[in-house]
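Removed from the display is one protein chain of the complex; every other protein chain stays in position.
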Amino acid sequence: MNDRLLHEDRLFPADPGTRNIARDLYAQVRHLPIVSPHGHTDPRWFADNAAFSNPTELLLAPDHYLYRMLYSQGISLQQLAVPDRNGVTHTDPRAAWHVFAEHYYLFRGTPSALWLEHVFAGLFGIDRVLNTASADYYYDIIDTALQQAAFRPRALFDAFNIEVLATTESPLDALDHHRTINNSGWQGRVITTYRPDPIVDPEYEDFEASLATFGSMTGENTSTWQGYLNAHRTRRAYFRSMGATATDHGHPTAQTADLSVSECETLFAKIRNSNVSADDAELFRAQMLTEMARMSIDDGMVMQIHAGAHRNHNRWLLAHYGRDKGADIPQRVNFVDGLKPLLTTLGNEPELSIILFNLDESTYARELAPLAGHYPCLKLGPPWWFFDSPEGMRRFRELTTETAGFYNTVGFNDDTRAFLSIPARHDVARRSDCSFLARMVAEHRIRRDEALELATELAYKLPKKAYRLDQHTSSDGSPV
Amino acid sequence: MNDRLLHEDRLFPADPGTRNIARDLYAQVRHLPIVSPHGHTDPRWFADNAAFSNPTELLLAPDHYLYRMLYSQGISLQQLAVPDRNGVTHTDPRAAWHVFAEHYYLFRGTPSALWLEHVFAGLFGIDRVLNTASADYYYDIIDTALQQAAFRPRALFDAFNIEVLATTESPLDALDHHRTINNSGWQGRVITTYRPDPIVDPEYEDFEASLATFGSMTGENTSTWQGYLNAHRTRRAYFRSMGATATDHGHPTAQTADLSVSECETLFAKIRNSNVSADDAELFRAQMLTEMARMSIDDGMVMQIHAGAHRNHNRWLLAHYGRDKGADIPQRVNFVDGLKPLLTTLGNEPELSIILFNLDESTYARELAPLAGHYPCLKLGPPWWFFDSPEGMRRFRELTTETAGFYNTVGFNDDTRAFLSIPARHDVARRSDCSFLARMVAEHRIRRDEALELATELAYKLPKKAYRLDQHTSSDGSPV
Partner (left out) sequence: MNDRLLHEDRLFPADPGTRNIARDLYAQVRHLPIVSPHGHTDPRWFADNAAFSNPTELLLAPDHYLYRMLYSQGISLQQLAVPDRNGVTHTDPRAAWHVFAEHYYLFRGTPSALWLEHVFAGLFGIDRVLNTASADYYYDIIDTALQQAAFRPRALFDAFNIEVLATTESPLDALDHHRTINNSGWQGRVITTYRPDPIVDPEYEDFEASLATFGSMTGENTSTWQGYLNAHRTRRAYFRSMGATATDHGHPTAQTADLSVSECETLFAKIRNSNVSADDAELFRAQMLTEMARMSIDDGMVMQIHAGAHRNHNRWLLAHYGRDKGADIPQRVNFVDGLKPLLTTLGNEPELSIILFNLDESTYARELAPLAGHYPCLKLGPPWWFFDSPEGMRRFRELTTETAGFYNTVGFNDDTRAFLSIPARHDVARRSDCSFLARMVAEHRIRRDEALELATELAYKLPKKAYRLDQHTSSDGSPV
């Protein structure tokens, strides 16, 4: 039993009594539909519904969890068939797969191994360990399967029992794929999310050009503060018409601001300059969180703030391979002072809902749970990125529950580009939450009937409610 | 068994062997008298010994743990019968109780639920879950009970087996209730604590007026630095005569200072001005911790420092409902640099004893345990406020014991305004400590006989010793 890739009791507590409780809780939630309110899958997959190309291009080359670990052990991205800055790949996919297989042992104890083995065993029916000896066996099985109809994106979406899947797009995205999906007659619910970082962060690549495009897309004069805000309103409405119920904001800090209109106008003039100072850029991002919150009060979109990643820490890698290549490092975040300007002006607004994500676990108990356990507009997103893992989820519940309870959290986000791993990730979350609840029952801190209710809330009901996915919207974005 | 409100094994580890050890340890300490050396109960209760009014006014409206959670889920303080800034309540107590009952499920997994269920089941004999259906049942049982003699404050104090209870008062408090208690012939030991924040913190409401009152109460010229210090000495002596063995200092940071007398005089002149700068206010608070430490060396009072709360974070709530309404948020604290000025001048004084409290758990292992595990004047207070909970207590022991040991900690504080919850809180602490000790025994990290001794130390002996409650004092405060 112990040697199978995918053990039926994986992630459950070892104590037999507690494990039995966890099994009972999990039995109730394991087959619930998947609600995926935040992620980074490519809508083109569901628009075109073309076959995935090969195991390396699907599973290895886009997964920064995998190649950051391999890179840390001296393996070059080139060997792994990761495209360089110009999109060029220098390695044969099967050769790259062999490098991966040879070093697969490096992932022992990581969530990547849990997710991959769920995909290998659960989706492709493999029950051998991945290593040099089995590399071709794996490659061939997966490669063959990917050509079958059952492994096309829409078929997998249905097989995965996904009720709704949100992707994430820039305001500059025309959302053609979403339109294609909506018009295709396929019943899968794939919605977009408004992520304005490229036109909110003055330090983003090509910011000035993006501002100009933003203006031309919306017919607004984005060289003025009011025109710029109007352009946001226009695009938000369009995103709403493509199903969006949420916005998303990836900021290095949690700083917000509450400037006067004339201060905003002055600041906007400064940040449009390509020589923007770091302080002005930070202040502008800070102010824009407050502006986005105001628009959320108007249009009902839930706000997500993902704060605290120091992006592209490895300058050489950025120069040669570009963004999002596993070189982002978390940093300390101060939510108490950072959020204060926004909360002082809008924190008691009944219509506002902000979901906070964070990479600094020291804030869970000290800042986030007390804030979410008081302000009606704040909820806690699930453990993010490095902490989307069994230990990360356990710490999240242990550190937040006693102050914020369960009902100020919003269930799980898979937050992934790795489409095939979505069921695995939700399964890890469900098992982890059931294990936490089981321990609370075993220690008589909650009753069994409460745990049963909570397991369903965490797995299914809370994400729908928090992301307002239970409020059906018409094609123009207005509630029906 | 599992469905009873108050399970005999609650909070004990699930592993059967470890649980048996925990049971044995707990059996030894469960009935020990309660020593409550720090809290916020109202001395008037014990002076007047009047019946408590009704369930809402007793259990709900004063408990910021409860209404901060309810407020976070969109329930207004008005609905909960919380008095506004002018002391006015707008809701019928039974109606407020219904709102509470309807949303009681929000407290699943929180210490509030543990405390309340101990009160409901243990004190009022209720064994149904609180919800909308049982709201009136609860209200009627509790309301009726409160009119009985057995539920008067002094009767409960005796029934709770409280050996000593410390309240906390401002230097401006005349301590009339304590005098009444002392003269009443009742044997209950209710003592005061000197908490000078309103006249030490230049940013406190009405600071200037308080300074003037401080002068008139003491006959000192509190417009001079020396007169101001003398006024403290005078009031400290009076507090000593009302049983005080400790002072308490609630500061936003742990900053201390060690200025010369002339620097102090200059600073004192500045902070008496209503336009005091934030830096001057901080420096004055910092200096006053050192001054209070000097006076403690002279008069033997133990110092408590509660550092790190960002008070009244929600400005709207402060304006409409006033202080202490569940909108205080912890913030990062730096004890290493902050305490250094005080420790450099007084840290090796054999008579000085300072108990540190903190809301930034990242300092437990990094700063607090190493400081308390070296300086003879420092001890660690129990987990405070948000961390007065099973997980919070477990983390405290796990993070401090290996460096500071058990004997640099001081047992439990209930630190509560909720008088009825005092036995529940001490019970949670005793169960949590016994569980931690049981795990150490089960893992052969301490022996069973050591655990038995330690359980009694943590539950009873250490608080008496740390707060010098075993040194009986005469009515003028001098040791007898």
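By letter and in written order, the chains are A and B; residue numbering begins at 1 in each of them.
Quick note on the criterion: contacts are C-beta pairs under 8 Å (C-beta built on N, C-alpha and C of every residue); 3 or more make two chains touch, one makes a residue touch a chain.
From a predicted model like this one, the values you see are computed outputs, not experimental measurements.
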Response to the item:
Where B:92, B:140 or B:398 are the choices, the one touching the absent chain is B:398
Discussion item. So one chain is hidden, and I want to know which residue out of A:287, A:334 or A:389 touches that hidden chain in the complete assembly.
Written reply: A:389
Item to complete: Quick one: say which of B:5, B:47, B:129 or B:440 touches the chain that got left out.
Response: B:440
Fill in: Of B:7, B:179 or B:448, the one touching the omitted chain in the full complex
B:448
Worksheet entry | Identified contact with the non-displayed chain, of B:406, B:419 or B:460 | B:406
Fill in: Hidden partner interface residues of chain A, rising order
2-3, 7, 9-16, 68-69, 71-74, 105-111, 113-114, 129, 310, 313-317, 326-332, 359-362, 386-387, 389-392
Worksheet item: In the full complex, which residues of chain B touch the absent chain?
Response: 13, 15, 17-18, 334, 336-337, 340, 343-344, 347-348, 350, 362, 365-367, 369-376, 378, 398-399, 401-408, 439-450, 453-454
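As a convention for this text, only the chains that are shown with their structure count from here on.
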Worksheet item: In angstrom, rounded to a whole number, how far apart do the mean CA points of chain A and chain B lie?
Response: 40
